[in-house]
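One structure, pasted below without further comment.
One protein chain is absent from this view; the other protein chains keep their places.
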Amino acid sequence: MATTTLTPAATTYQTGLYAWLTTTDHKKIGIMYLINSFVFFFIAGIMALGVRTELAQPGLQFFTDLQYNELFSMHATFMIFVFIIPILAGFANYVVPLQIGAPDMAFPRINALSFWMLPLAGIILLLGFVTGGTAAAGWTSYPPLSEDRPLAAIGAGQDLWIVGLVLIGTSSILGAINFLVTIFKMRAPGMTLFRMPILVWTVLVTSVLVLMATPVITSALIMLFIDRNYGGSFFDPRVGGDPILYQNIFWFYSHPAVYVMILPAMGMISEILPVFSRKPLFGYKAFIFATAGIGALGFSVWAHHMFTTGAVYLPFFSLMTFLIAVPTGVKMFNWIFTLWRGKLSLNPPLLFALGFLSMFLIGGIDGAFSASVPVDFALHDTYWVVAHLHYVLFGGSVFGVMAGFYFYFPKMTGRMLNETVGKLQFVVMFIGFNLTFFPMHELGLAGMPRRIADYSSTAGWNDLNLLATIGGFTIAASMALFLWNVFVSLRSGAIAGDDPWEGNTLEWATTSPPPPYNFDHLPEIRSERPLFDVRHGRTAAH
Amino acid sequence: MSSSPRNRSSSTITVVVVAFVLIALAALAVVSGTGQAFVTGLYPPVAVTEQGAKVRDLYTIVFALAVVIFVLVEGLIIWTVIRYRRKPGDDMLPAQTHGNNVAELAWTIIPTIIVAFLFVISWQTLNEVDATSASAQTRIRAVAGQFQWQFDYLADDGQTVQYTQQLATGDGGGLYVPAGRNIQLSLTSQDVIHAFYVPQFLFKRDVVPGRVNKFDFKVDAADAGQTFRGQCAELCGAGHRLMLFEVHALAPADFDAWLADAIANASATPPPAPSGPATPSGQPAPSGQAAGPTLQVSAQNIAYEQSSLEAPAGTPFSIEFDNKDAGVPHNVSIHKDSASGEEVFKGDIFPGPAQKTYDVPPLPAGTYAFVCSVHPNMTGTLTVK
Partner (left out) sequence: MTADSHALVTAEHTPIAGLSHDRRGGISNPVLGMLLFITSEVMFFGGLFAAYFSVRANAATWPPEEFHGTLQIFPLVGPATVLLILSSFTCQFAVWGIRRDDRTAFLRSMTVTVILGITFLLMQGTDYTALGSEGLTLSSGTFGTTYYTLTGFHGAHVFGGVIMLSVVLYRGMAGQFSARHHDAVEGASLYWHFVDVVWILLFSLLYLLPGR
């Protein structure tokens, strides 16, 4: 039958800078999210290399104590707030409207506003480096240390940090509202909630978490600001305040935040595994309930970050923390049994997804140790925690981001990333990652605390620290490969076509890149795999 | 036409990946010692306290379960990847299994039982580890500040300070405790949040200003005579990594003797006089000026403001020491050759803001280091000629 399409001669994008600066198109905004996030990923990565260079050998060689404290504080701040949370929002921005058959997000102008707040916030955070010092009390900024009392070793950088984070929080909340209205109200006919792709479900749950949790940290940050600048008494014990109050309010957000940092990546994994196994996701509904369960339970565990304060009701938080392993395990098994008896094509998206599964498994098992309160008494605030958090956030989220990037780059640009370089990047990244972070389990067990610029040469930690630094530079090498792949492929990668991977979902039913407003016509939607159905003759028209 | 999955089979890549991983693991084994050390490294240190031993036992169970689960699940992943790789040219769809409710139930119920078990044994151990008793035999208060530890030995009422141990490390410094006795340590902070952490206790507890945390511990009698290292484990500022301390376990009788001695010395020493040198011979100091020059030394922000000093050889001289750090104890001590050399002079430790003049006895010509006994990172060079 005759089809009229909106196929343009070349790319559908206006290439002018003005077009990009003023766009409200979710696809362009999504790409800008990705670019901005990667820029800050590399900045934060360089900070991490600074940390690892200083720790490679005992002795304070390159930085002063205060500079070192600034480095790790800002490394974490950038990675969490300006890289991982926004990049996942960026992928969601690009993919979700396409996956539900919508022409754009519900509020395109607010979408643009959400994005532009991010480079602004990033710059505000960086300004600390040129105004006498950034925040240096850890990304957690516990008072009284973050209130400069009594030693005013930290200056206005902490205030810039607060302002930057409030901006980012606002951007996130507006984004969450946008995603929720889009998902609830703009699905194409036939796409019931239980036919939505898993990525859309994870974005839905993530958006609920962002909506409910982020404002709470905004309140904590504002109270900290008032204490610092207006003589407030929220958290300073010398005027009747309570430092533990800050920790409770802070972690009430920051724990759900870790699910914000991983759920969309898990969503992308859940798109990739079925495509590259050529079978559907195992246990679609169970997966959704598990995700919702994780979101809900995630609000009940925050004080497991505070076990050693002596100020929390330990059994409750320990139990809830252990319980959250159950829905996580359900997802893990559902993923594995998607692969089981499939026909696996080991392209880069699948390789990174497999890396995700293995590394997240380790990170999750680490968490079980910390959930046990007496064990946590030994492991808290040591390098064990650094190992755990990087296994879930790097081994998990970053590998998930890489998987999603290799998967969606063709759709976004119309070109394929180089397969061989991609596989090489995976191998180098996988090895570098494990070399860096596995030894940290042992360092933590042996007693090396976190956040120290230097360590005693007789503590027995020298070899493992050197190994971790070698691993860190290996990761950097893998990132060089990544950048090379991106830039070369943008210029001369193979043309992708609409559907290079034989995808299951609607984003593959339009051109690469899609035209403005995404679709000229939509296939019938009868299941969670509309394109698969069309391809294999399961729609009414066949 | 482009890279659809059917054109991309990579049978060699799996082998390559596995090979790389094995090589990396081998490298890891080599660098960190033997494979044995690797496995031992996955364990916390041997505990020296009763409570720590219980934690280590708990760790063993958690660790065993972790290994089993990891091997099973990771093994499943690896096996699946090897076994179900698509053969080139195979375009047939595999069976499109959507799920299996029995499987879902199984891997919901079984993990729930496992975590419930882990929770229960953790809770039991917690009750044993975290119990504080009213019948502690020795009560000590650790006072944490930026950036040093101080230990107050308390009388049975838990309030009266019998003796204050001002140095946390070094000669004569550290937390002396009686092995085999129940010790209650209370934790107070002078400023920000710190944490008391001894890896060999498998234990740490935060020191929160505005709050007094307490915990009990008992060092095994068999470990009497040993020293354990400890360190602050909560970021507390630029000197966080410097807040080291040592725990010295003594046999009960030795401890009682040590404490009695310390109390006696503390009350025998006259109240810190403006110019009272601590000469080894115990000779009463000549009150009044020393014959030689007066050196000016000041300390602020846990650092000396001078990096090098000069003094004449063979003549007594004075040091006017200005401690500008409010609430922070400092002193000036002199060591031969370097900060780790033999101590030849030690001035009284006092908190700022205050000034004291030390009368230093004559020193032979040579290079010396002046060091703060409380904060050994504070150091400079003293040239005597």
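In order of appearance the chains are A and B, and numbering begins at 1 in each one.
In the analysis below, a residue touches a chain if its C-beta (ideal position, glycine included) is under 8 Å from a C-beta of that chain, and two chains touch if they have at least 3 such contacts.
Computed from a predicted structure; not experimentally measured.
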| item | value |
| --- | --- |
| Touched by the hidden chain, restricted to displayed chains | A |
| Residue among A:L165, A:M196, A:I249 or A:V330 that touches the chain left out of view | A:I249 |
| Touch with the omitted chain, as defined above, among A:V163, A:M212 or A:V421 | A:M212 |
| Identified contact with the non-displayed chain, of A:V39, A:I177 or A:V421 | A:I177 |
| Touching residue (missing chain; options A:P86, A:G101 or A:P144) | A:G101 |
| Positions on subunit A where the hidden chain makes contact | 3, 5, 7, 101-104, 106-107, 173, 176-178, 180-181, 184-190, 211-220, 222-223, 226-227, 230-234, 239-242, 245, 248-249, 252, 414, 495, 497-499, 509, 511, 517-525, 534, 539, 541 |
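By definition in this document, only the chains that are shown with their structure count from here on.
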| item | value |
| --- | --- |
| Cα-centroid distance, subunit A relative to subunit B, in whole angstrom | 33 |
| Subunit A-facing residues of subunit B, complex | 1-6, 8-10, 13-14, 16-17, 20-21, 24, 27-28, 31-33, 38, 41-45, 54-55, 58-59, 62-63, 65-66, 69-70, 73-74, 76-77, 80-81, 84-87, 90, 92-100, 103-104, 107-108, 111-112, 115-116, 118-119, 122-123, 125-126, 129-130, 146, 191-193, 195, 197, 199-200, 202-206, 208-211, 213, 229, 231-241, 244, 301, 326-327 |
| Subunit A residues touching subunit B - in the complex, by the definition given at the top | 64-66, 69, 136-138, 142, 144-145, 149-151, 153, 237-238, 241-244, 275-280, 282-286, 308-311, 314-315, 318-319, 322-323, 325-326, 329-330, 332-334, 336-337, 339-347, 351, 354, 357-358, 361-362, 365, 368-369, 371-375, 377-378, 380-382, 410, 416, 419, 423, 426-427, 430-431, 434-435, 438-439, 441-442, 445-447, 449-456, 459, 463-464, 466-467, 494-497, 499-502, 536 |
